[in-house]
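Here it is, the structure, as structure tokens.
Missing here is one protein chain; the remaining ones are kept as they sit in the complex.
Moving on, here comes chain A:
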Amino acid sequence: MMSTIIPQIIFFTVLSFFVIGGIGSLLFRKNDVLANRWSSFFAIFGSVIGLFFVALIIINGYDISFSLGTLVLPLFSVSFHIDKLSAFFIFIISLISLFCSVYAIGYVKHFYEKYNIGFLGFFYNMFILGMLLVVSSSNWLLFLIAWEVMSITSYFLVIYDRQDPQNVKAGFLYLIMTHVGTAFIVLAALLLYKFTDSFDFRVIQANSSLIPLSIKNIIFIFAIIGFGTKSGIIPFHIWLPDAHPAAPSHVSALMSGVMIKTGIYMMIRIFLYMIWPVPVWWGLALLILGSISSLMGVLYALTEHDIKRLLAYHSIENIGIILLGLGGALTFLSLNMPTPALLSLTAALFHTLNHATFKSLLFLSAGSIINQTHTRNMEEYGGLIKYMPYTALFFLVGSMAISALPPFNGFFSEWLTFQSLFQGIALLPLYEKLIFILAAGSLAFTGGLALACFVKAFGATFLARPRSAEISHAKESSFSLQVGMGGIALLCLLIGLYSGHIAIFLENIVKDLEVFKNTTSFMSVSGQSIVVEKGFGSVSSLLFFVFFVLVIALVIGVIKFVINRNQKIETGSTWDCGTDLAPRMEITATGFSRSIIMIFRGILRPSIQHDIEYHDAQSRYLPKSRTIIFGLHDVYQSYFYQPLYKMINAISSQTKKIQSGNTNAYILYIFIALIISLLFVLWR
């Protein structure tokens, strides 16, 4: 009895902390300092208790289900089911919220007397609450309410900095897209209800055999559009590169690091829990979508010079990588191969955890930079390592982790994803094998391009000389910001170091799902090494770490004792008319990525606009300045969203004609609708 009551009490304590944090912040809205402290305090302690709750669930192996009963509507019940999968996502939400909330204590100060801090605190706490409810609810109606809480609060956070019209526009696009997605989710939920007679997840699971395959296929498509829109899967991603940068940075970190994963959670919950078994093509479709999203995401990131948009595109890339794991798991399971499926889903969950850490670290670092430089344009950065050394270190850790460089965590989850794809190439028939080859190739490409992208991002931001006056006034971030970033940076290293144990731990979470019960594992841990059996490969995090430390020591030694000792100033002949080195001589972020973009010009459709201003417009001999604007043709806008928009607009214009302005006519419409509805019901 106590074993079920105590976790329930702790769970509601977690939720109540965020509720109190939000409402209290709203009550103290007239005092910026108090509102910020109140909001951050409750968010931090709510997150800490959330972590404690997860530890309790995982260590004791609890699978708790409880319901507060039906309140008003017979189909609606406030019911929760927290198994290990839900606990894992609660862990991610709590972990990232903890560091983001610590970061927020200092970060939010720059909004004082500019915007209302009370509202920020309210929406921030409610946003975290919404995410927690999404991953713990076990009734579709409760889930949809939680989903809306999460979406609406995040919308208000996106438009928080509303003096910039671009942010308001980004928020509007987000609001539309998220509700288009929600409409498809509602349709999927209604279809499930129609065939199982319940909105309860467990009842749906028990009655899933009643759902015909054709309906399952429709549910799959609706779920992919609905949850794919929230996760930022291409081509439903268009809101993401605008909305994530618009929000305050600690919110961007949560949105990009955590919120988009709720879509992944629900895909796992539906495909592998509610309506299992599923056909093979679902997994293959996810593999193709994952390949496209990962590759296109990183390519678009390469073309960006807005630091937060660059990071937002990398979220699309990483969601693609997670989909490769999920798609692989579905394919293997459909072909009755649970062991490699276990490896695939473990890789997907591992990358979900890793992406949450390094992406939030990168967004927090970007927030610190923007806070000091007041611009998101990387072309105006440069040399920030001298002014913000700790932030540079944290950004470097995040960059290495996202680029899958050992010993940081990103490497190990991508390695596991590769291993699962190689299993598919080795074990599956030709048709499926080809798609796994495509996915592995795409992942390899993605890894390389991500590295190039972060060489560009780190180089343009922190190295060389400042390209604008603002940079030389930049100062290191305050203590709370450093604690927030440093904590996650340390996590990136620790997760990497203990990747083997964590992978096994995640495998146990996956095994908790009904479809993986009693599945034997390919994976084992030997010391600090992850070993994938059947001769596929092994990797040692400890060895990588030692090697990494040795290389760092070697590089520092060479710089200090070899390069610096022999360095002497030589006076030679002048060049370029004796001009001193200046920031304009440095390679720009755009220049760095141009060559790669030109390789993929068939897909990316780059556009170059030249502009020359002359000293004398008549003679046109002496150019005063040359401008090159390097842009991208947005193929999704041109070929998908614009035609769709035109079609909807045309239909709306036609539909508008029935709006005569005459109330009698409107009542006539109601009368006709009533008669038709009556006839429809009676004839059935």
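The rule is simple: contacts are C-beta pairs under 8 Å (C-beta built on N, C-alpha and C of every residue); 3 or more make two chains touch, one makes a residue touch a chain; residues count from 1.
The rule we apply is simple: contacts and distances are computed from a predicted model.
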item: Per UniProt record, name of the chain withheld from view ["TusA-related sulfurtransferase", "Tryptophan synthase beta chain", "Cytochrome c-type biogenesis protein CcmE" or "Hydrogenase"]; value: "Hydrogenase"
item: Sole residue of A:L213, A:M598 or A:I667 that reaches the chain not shown, by the stated touch rule; value: A:I667
item: Residues in chain A touching the chain absent from view; value: 659-664, 667-668, 670-671, 674, 678-679, 682
